[in-house]
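Yeah, one chain of the complex is gone here, protein chain that is, but the others are all in their spots.
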Amino acid sequence: MDILVDIATTIVAQMQKPTLAFLLGGMMLAALGSKLEVPDPVYKFIVILLLLKVGLGAGISIREADFVALMVPALGAALIGILIVFLGGITLARRRGVAPMDGMATAGLFGAVSASTLAAGMAMLDSEGIFYEGFIGALYPFMDVAALVTAIILARMSAARKAAPAAAGGTATLTVGGGPGFNGDLIKGILVDTLRSPAISALLLGIMIGLFARPESVYESFYEPLFRGLLSILMLIMGMEAWSRLSELRKVAHAYVLYGITAPIIHGLLGFAVGLAAHHLTGFSGGGVVLLAVMAASSSDISGPPTMRGALPEANPSAYVGTSTGLGTPVAILSIPLFIALAEQFIGF
Amino acid sequence: MDILVDIATTIVAQMQKPTLAFLLGGMMLAALGSKLEVPDPVYKFIVILLLLKVGLGAGISIREADFVALMVPALGAALIGILIVFLGGITLARRRGVAPMDGMATAGLFGAVSASTLAAGMAMLDSEGIFYEGFIGALYPFMDVAALVTAIILARMSAARKAAPAAAGGTATLTVGGGPGFNGDLIKGILVDTLRSPAISALLLGIMIGLFARPESVYESFYEPLFRGLLSILMLIMGMEAWSRLSELRKVAHAYVLYGITAPIIHGLLGFAVGLAAHHLTGFSGGGVVLLAVMAASSSDISGPPTMRGALPEANPSAYVGTSTGLGTPVAILSIPLFIALAEQFIGF
Partner (left out) sequence: MDILVDIATTIVAQMQKPTLAFLLGGMMLAALGSKLEVPDPVYKFIVILLLLKVGLGAGISIREADFVALMVPALGAALIGILIVFLGGITLARRRGVAPMDGMATAGLFGAVSASTLAAGMAMLDSEGIFYEGFIGALYPFMDVAALVTAIILARMSAARKAAPAAAGGTATLTVGGGPGFNGDLIKGILVDTLRSPAISALLLGIMIGLFARPESVYESFYEPLFRGLLSILMLIMGMEAWSRLSELRKVAHAYVLYGITAPIIHGLLGFAVGLAAHHLTGFSGGGVVLLAVMAASSSDISGPPTMRGALPEANPSAYVGTSTGLGTPVAILSIPLFIALAEQFIGF
C-alpha cells in the first residue's frame, strides 16, 4: 500500500509543478473553447530562447569540466542516449496504430535527460554521503543532445521513406538509391536539414557559444531567469494543441501508458550496465554508476519538448509530452532507490 | 491651503510613477507624430502575460489564506465590487454623451482594487499599530475579479442591446426574447464569450493554477519581475491610443472628472458600511473595516487596464485609464485618513 501512496503522492506533486500545471491548464482552456492564443512570432521566439538557453548551459558545463577525463564517460552517455532511441524505434514506434513520428518523438524524450530528476538523484546520494565524480553534471548534455538529434533524424527518415514510395508510384522516379531504407543522399539531406532547422541551429549555436566564448554574464542575467517562465508559456501552447489532438491517441493510449511505465526502468538498467562496465574498466565510482542509471531512466521535461515541437511540428504533443512528463518522470524519480540498492549490491560504496 | 499642496504633491508623485509616466509618454509620442509602434503579436502576448500574472498572484494568495475564515468577507468583497460597477452603470455610464462602453470600463476600474493603494493603507495602519486580520490581502482578488467581470458583461450586454433593435429594424426578426433588456440566451452567450475571451481566459487560468498547483517558483522568477516592465509597455501603447481618441471625450470630460473625484469617497463609504455590518455580526476588526473601505475606494491601476484593453477593445482608454489612474488613485490615497478617522469614531481600535 505504501508504495501506491508514494506513487500517487509523486504523481500529484508532479502535476502541481509549473511545467505540468501549465500543460493541463492549456488542455483545460482548449477543452472549454477559450480563444486565448499565443501569437506565432512570439511562439517561435520562445523556442529559440529556450534552445539557446539549453545549449548555452550544456556548452558552459562541458567547458568547465576536465575535457580529457570526460571523454570516455561522455561517449558512453551519448551511446546510451542513442541506444534508448533505437530501442524506442523498434518497440513503441512500431506498435500498430502508433504514428511513427509520435513514437520517435516520445523515444527521443525518454532518451534525453531530466536535469531535475538528475538533481534529485544527486541529492539522495549527497544525503547518504555517497561519493560520485564531479564531472557527472557535464555528461548530461551528451546523452541529451545525442538522443534528441537521433530521434529527429530517425523520425524524418521514416517520414521520407513513407513519402518516397508514394512519390515513386505517382511519377515513376528513376533516382532510387541502393535499396529501401538505405540511401546515403537521403540520410545526408535529412542530417543537413536537421542541423539547419531553427530548433537544432539554436541548440548547437548555444553549445558553441557556451564552449568557446564566455556567455556566463548574459546566461545568468537573462537566459536562466527567463527559462522557467518561457517554458510555462510553451507548455500552455502545447497543452492547447495536445487537447485538440488527444482523440488521435484514443486507440493507442495503452501503448504509451505501457511504454511510459516500463521504459524508465529498462533504460535505467541499461545505463546501470554501461556504468558497471566503466566501473570495472576505469574505476568509475558506484555513485557515478547510480547517476548514469538515473540519467538514462529520466526523460526530458525541459530541453525535449521545445526541441521536438520546433524540429518535428507534425508530432502530437499529447503523445510525447503526456507520456514523458506524466508517466516517465514520476516513474524515474521513484526508481532512484532501486539503482542505489543495485549499486550497493553489485559495487558497494 | 495645506490640503491643496498635499493633493498637488500626490498628483505629481503619481504622474512620476512609471505607470502614468509611460502613459503620458505614449500620449506625447502620438501627439508628436512618432512612428513608434509595438507590433500586434507582441502586444497580445504582453496582455496574456500580465493577466496570467494577476491571476497567479490572486490564486496563490487565496490558497495561502484560511479558506473557511475567508468565505464570508470574500463574498462581502465581491459584493462591494459588483455594487460599485452597477452604481457606475446607472450614474456615469448613463450621462448624456458618455459612451456606455467607456462608462462601464471606467466603473469596472473603479470597482477593481489597486494593490498599491491597499499597501499604502496597510502601511498607515502598521505605523499606528492598528490590528487587522491577516487574510485581508486575499480579499483583494474577489473584489477585483468580480468588478472587472461584471463590468465587461454589462458593457457587452449594453452593446448587444444597442445592436439588437438596429438589426431587428433591418431584418424583421422573429426571435425576440421575453422583453427588452432581459434575454437569457443573450446573457448566457455574453457570459460564455467573456469567459472564453483571451484576457479573461488568461486571468482565470492563472487563478486556477495559483489555487491548485504550486507555481510559486515560476511566479517569482518570471511573472513577478517582468510585470512592472511589461505594464510600462502596455501603458505606452495605451497612451498612444488614448491620444488619438482624446477628442472623443472633449464634450464629456467634466462627467469623468466629477466621477473620478467623488466616486472613490462614495465607494469607500460603501465599503466602510459593509465592513461595519461585518464588525457587528462577526467581530471583523476595526483595521479590517478600514482596509475594506480602502479597497473599495481604490481603483485598479494594475489588473484593470490590461483586462479592459483585452476584453473591451472598443472602449476608449483615455476615458478609463485617465480617470482611474489620473484622478481615482490620488483621491483614494488621500482619503485613507478619513476612513481611519471614521473607524476610530464608530468602532475604536
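Letters A and B mark the chains in the order given here, with residues in each chain numbered from 1 onward.
Criterion: a contact is a pair of C-beta atoms (placed from the backbone, for glycine too) under 8 Å apart; a residue touches a chain by one contact, two chains touch by 3 or more.
Fair warning: this is a prediction, and the values are worked out from it, not measured in the lab.
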| message | Using the touch definition from the top, which of B:Phe22, B:Tyr219, B:Tyr259 or B:Tyr320 touches the missing chain? | response | B:Phe22
| said: Touching the hidden chain in the complete assembly: which of A:Ser127, A:Ser217, A:Ser247 or A:Gln345 does that? | reply: A:Ser217
| note | Where A:Leu32, A:Ala120 or A:Leu205 are the choices, the one touching the absent chain is A:Leu205
| query | Footprint of the hidden chain on subunit A, which residues? | reply | 39-42, 44-45, 48-49, 195-198, 201-202, 205, 208-209, 212-215, 217-218, 221-223, 225-226
| task | State which residues belonging to subunit B touch the missing partner chain. | result | 15-18, 21-22, 25, 28-29, 32-42, 225-226, 228-233, 236
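Everything that follows uses one rule, which is that only the chains that are shown with their structure count from here on.
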| note | Cα centre of subunit A to Cα centre of subunit B, whole Å, reads 44
